[in-house]
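The complex is shown incomplete by one protein chain, all other protein chains being positioned as in the whole.
Coming up: chain A.
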Amino acid sequence: MLTLTGVNKRYPTGDRALTDIDLNLPRGQVMALIGPSGAGKSTLIRCVNRLVEPTSGSIRLEETELTRLSGNALRRARRAMAMIFQEYALVDRLTVMENVLSGRLGYVGFWRSFTRRYPQEDIAEAFRLLDRVGLPHALDKRADALSGGQRQRVGIARALIQRPRLLLVDEPTASLDPKTSRQIMRLIRELCAERELAAIINIHDVALAQQFADRIVGLRAGEIVFDGKPHELDADTLTTIYGEEEWDTRVNEEDAESEPASAEPVPRMALATGGAS
């Protein structure tokens, strides 16, 4: 459904963010994009909805060539691609309802949106979505009165009210605690299944990516270095993506014993970065 061919991005500073990216995303597939900070994950999904202009290459969403659009055609294409942000990117001083309805801006004229007179079916859909993401009580609160997890739920509702075919998700859990992260990822996963949405999810947390994605793509320094099923990801591939590191998450008992200085036993830790455990 989404096809990237030979996409390059070079920033005016001369930094090469993306090199020859070829990627094909079928309908309904949830793909996790992993890689170290600065590998170009954010740039890649921003090239798709043209918040960042790719330098060269072709990006097609179904029959539409996205890289050549401008003006109203770009607006129409953007309606089919919804984005979810790391820092939620809600408008703090607007209410939850206004934030959710802002997802319909691509469909509604300026005066209707300025005076907040949205079509009745949009309002009904906003109520349904707030209910679905678990925030039916919060619609009249201001967005900055919510907690991080609640704000991300509003962000998800705003994305879905666009009725998109593709979700672009940029580090949805980076500002959330582990439990909320799981809930948010599960919610995104379920909604993708319900509505047959394809999704690209940028994520730092490899364990979460393995748990919730159908497919994992590893990006390193702007190039795709891994593309496969979640279970194919092992310590070697993680080294290819991120560089040399001890990927086993269990604290090694021999290591703990070989440290004579530590009198107390080192507690066993299960970090959430598990590769080949």
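We take it that contacts are C-beta pairs under 8 Å (C-beta built on N, C-alpha and C of every residue); 3 or more make two chains touch, one makes a residue touch a chain; residues count from 1.
The rule is simple: contacts and distances are computed from a predicted model.
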Q | UniProt protein name of the chain not shown, from "histidine kinase", "Na(+)/H(+) antiporter subunit C", "Phosphonate ABC transporter, permease protein PhnE" or "Multidrug resistance protein MdtA" | A | "Phosphonate ABC transporter, permease protein PhnE"
Q) Any idea which of A:V7, A:L23, A:C47 or A:M83 touches the chain not displayed? A) A:M83
**Q.** Given A:Q29, A:N49, A:Q152 or A:T237, the one touching the chain that is not displayed
**A.** A:N49
Q. Going by the touch rule given at the top, which residues of chain A touch the chain that is not shown?
A. 49, 51, 75-79, 81-83, 85, 87, 89-94, 98, 102-107, 110, 113-114, 155, 158, 162, 168
